[in-house]
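Of the protein chains in this complex, one is absent; all others appear in place.
Labels for the chains are A, B and C, by order of writing; each one numbers its residues from 1.
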Amino acid sequence: MSDVMGRVEEDGPLRVVAEVVARRPSGPYVTLVLAAPELAARCRPGQFLEVAVDVPGTLLRRPLSIARAEVGEAGSLGTVSLVVGPEGEGSAWLGRVRTGQQLDVVGPLGRAFPIPQRPATCLLVGGGYGAAPLHYLTEVLVPLGHRVDLIVGAATEDTLLHSIEAKRLAHSLRTTTDDGSAGLHGRVTDAMPAVLARGDVDVVYACGPNAMLAAVSTVATRAGIPVRVALEERMACGLGVCFTCVIPVRDRDDEVRMRRSCIDGPVMDGARVQWRALGLAGAVEAAERVDLAAAGTDAP
Amino acid sequence: MSDVMGRVEEDGPLRVVAEVVARRPSGPYVTLVLAAPELAARCRPGQFLEVAVDVPGTLLRRPLSIARAEVGEAGSLGTVSLVVGPEGEGSAWLGRVRTGQQLDVVGPLGRAFPIPQRPATCLLVGGGYGAAPLHYLTEVLVPLGHRVDLIVGAATEDTLLHSIEAKRLAHSLRTTTDDGSAGLHGRVTDAMPAVLARGDVDVVYACGPNAMLAAVSTVATRAGIPVRVALEERMACGLGVCFTCVIPVRDRDDEVRMRRSCIDGPVMDGARVQWRALGLAGAVEAAERVDLAAAGTDAP
Amino acid sequence: MTGTNVDLTTRLAGLRLDNPIVTASGCFASGREMQRFVDVGRIGAVVVKSLTAAPREGLPTPRMVETPSGMLNAIGLQNPGVDAWLANDLPWLVERGATVVVSVAGDSVDDFAHVARRLRGVEGVAAIEVNLSCPNVEHRGLVFALDPQASAELVRAVARASDVPVIAKLTADASDVVAIARAVVDAGADGLTLINTVLGMAIDPVSGVAELANTYGGLSGPAIRPIAVRVVHQVHQALPDVPIIGCGGVRTVEDVVQFLRAGARAVAVGTGGFVDPFATETLREGLAAWMAEHGHTAVSDLVGTATVRDAG
Partner (left out) sequence: MTGTNVDLTTRLAGLRLDNPIVTASGCFASGREMQRFVDVGRIGAVVVKSLTAAPREGLPTPRMVETPSGMLNAIGLQNPGVDAWLANDLPWLVERGATVVVSVAGDSVDDFAHVARRLRGVEGVAAIEVNLSCPNVEHRGLVFALDPQASAELVRAVARASDVPVIAKLTADASDVVAIARAVVDAGADGLTLINTVLGMAIDPVSGVAELANTYGGLSGPAIRPIAVRVVHQVHQALPDVPIIGCGGVRTVEDVVQFLRAGARAVAVGTGGFVDPFATETLREGLAAWMAEHGHTAVSDLVGTATVRDAG
């Protein structure tokens, strides 16, 4: 059950103390399912929650992408899922959370992936736990009549995130691993040319480590396709008030400004993000060397 | 099970991570039983443990009296019990600890109640959760051939701490409540004259709030009987190194010195503690007015 | 609701605030971001992010690192500049009935005075807070608030340029905060905000790289609360008539009461609002309930009531 602690707007973020009703470990990740109907009704793919962690000496909440939101129908409760990867003490604590425990969360926060107005072909590229929001996005896009091609990458087979539902819905699914232990041996960007070569992709969506987003954005932009990426930057508030989470973005007036990834993002236009200024020149340059014509290697 | 993290001396204190194997609420108190054989073997009544509490922002351990230690015999594991009363966030957290959880404890610490060398008649006076160490003391004294008269006081019936074992072993048991809801209507000191009037009491032991200890010490001293009390003062370390827990004590050379209650105590000579300097003049004066000849009111 | 019979109003440097809970500068942006959570019109006062003469993009990232019960930040005063703020943000706040305190910042006395002049005669600006924790580029790059003379000079210039009450915000990093407080009050400050962040640093142990792009940053959050309460108490003892906004590590109602008793007439919430976006409301309502429960009828009865133990 969930206990809503405060809200002002009908459709704005909430603070909710929600019960963990399911917990599913898979590889290094743990999926937590929260019973939170009011929250579930407001969530969209690309948004995140700020989750309080009960670690001594810890002050700040942890931002976590919404990995799924199921609006309860006919008696079933609405739920929101999170996928937690191993990082520091906060994620370790979250990984140990048990069914029946309560989590104090604020959200949904941030801008979601924009949904195309007209039927479109969408290429979704996810890395690590970043695949989860794209599985969620698939579940939103396909029923609306969009075509989804999904690429999911990870370092090794163990760290590949799977979703039966997304696999069923997506028109194609490609997996890549850095070590070749499953799917294509390589990076997600190595799997992109085959899809792009079809010439029908209208938009690219990506979520994963920032270096991956830099690479995906570079490849998409080279192919002339709009790209929307969900970024990760350290966040103190997640609310738009502290200015810790800024990302240099080139605005329409051609000026580079520091944009708050929590409120102007986390989903941003990958073509406008200044990846080099973020220290990701290496990823950009590698992506500039990806052979866009290498469609032949495709085996979905 | 318990996991011993370090020790130097054969008989000194340990740091142990011990499993809570039983949890018994009673009134406002919760008794926690820890599986800790190495620890149990070293404990004596009057000593305490320093217990880590897992509350965000909390740094220091909490000192808690040892309420019982059972040395495991023939296959049964040794256990140590604690009784936690309601105070602030740390005790609230301890009160919520579940069976199966682990507690990180350091101990046993401090000086125990001295055990008489020859058969003696002992008056034990406990208030609130302070009754627990005296129940434990009863279990130690009686098998050694000492006579134990027990007085247990509390504010109300709910907050009286009971022990079937101590009740069985003690030669007499009197209870008092401030509001008269159970036992004698009054303070523990009101129940003392009847026992003292017998003229056979060799030593008084007391544990409870400091104001009660001041009163018990005053009454015992007026009756010319030695008195040993287990004191409570804020402790940062519990180890004797920080000097936060000091109590003014008149030494044998008649000088008043600040003694560390964690290492020179918590059990001290109640006749030497400077209760007035501790701000307990009121308790002392009230105890000076207690009618030592009021034996008639006794009904054990 | 409990606490409805309680008088939460407080008077501060000529202002009358509905309640003593205000926002800390830089922790509530321009206010608009928080409308999803709280009604800005019901906050004691909205102290906005420090404004400079020209827009600033601030420092590179990482700008933040978490520390035990606190965090370090080095934002570098990212702000749209006073002109853009006047055009885009102030009208929104005024429309919603917010009591607006404008924090001003800069690198030189002239910078500060320029911002203060731009705010002159502007409807809806209730007071100016002078962020003295900026490095004075003309004076060895030393932070203004570490030096009584530099602080006084700055406050004097802002007070001259301004037609609203001027509140000076000091740092506990100074050896003798009372001396700085005296100097700025003599120079024309109508009130004080105590304290800004405390200078700190964190290093990534594995790489050895400073966690913040700026190397040093400001420590905030509950970790610094005892320092802030001490400074408020010291300054209030020395200058009992000077109104103080207490600030530093406020999370709970008990924290608010500590600051009031130490001598603050209003209490600012900074980092605490990151953890609880409803903090200004939770604390306002919680304070009323706490006061009712403990038999206090007016906030003003709590201010400066801290007593010292008998050193017997």
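Please note the rule applied: a residue touches a chain if its C-beta (ideal position, glycine included) is under 8 Å from a C-beta of that chain, and two chains touch if they have at least 3 such contacts.
Fair warning: this is a prediction, and the values are worked out from it, not measured in the lab.
In the complete complex, the hidden chain is touched by one of C:Val6, C:Val94 or C:Leu199, namely C:Leu199.
Within the full complex, the residue among B:Arg61, B:Arg111, B:His135 or B:Arg174 touching the omitted chain is B:Arg61. Touching the missing chain, out of B:Gly12, B:Pro25, B:Pro119 or B:Gly282, is residue B:Gly12.
In the complete complex, the hidden chain is touched by one of B:Ala18, B:Val84 or B:Val106, namely B:Val106.
The omitted chain makes contact with chain B at the following residues, 5-6, 8-9, 12-13, 15, 52, 57-61, 106, 233-247, 257-258, 263, 277-278. Although one chain is not displayed, chain C still touches it through residues 59-60, 62, 67-70, 72, 146-147, 173-176, 198-203, 205-210, 212-216, 219, 221-227, 229-230, 233, 249, 254, 257-258, 261-262, 294, 302, 305-309, 311-312.
The rule is simple: only the chains that are shown with their structure count from here on.
Distance between chain centres (mean CA atoms), chain A to chain B: 56 Å.
With each centre defined as the average position of its C-alpha atoms, the distance from chain B to chain C rounds to 48 Å. Distance between chain centres (mean CA atoms), chain A to chain C: 36 Å. Annotation for chain B: residues touching 2 or more other chains are 56-57. Those residues of chain C in touch with two or more other chains are numbered 69, 222.
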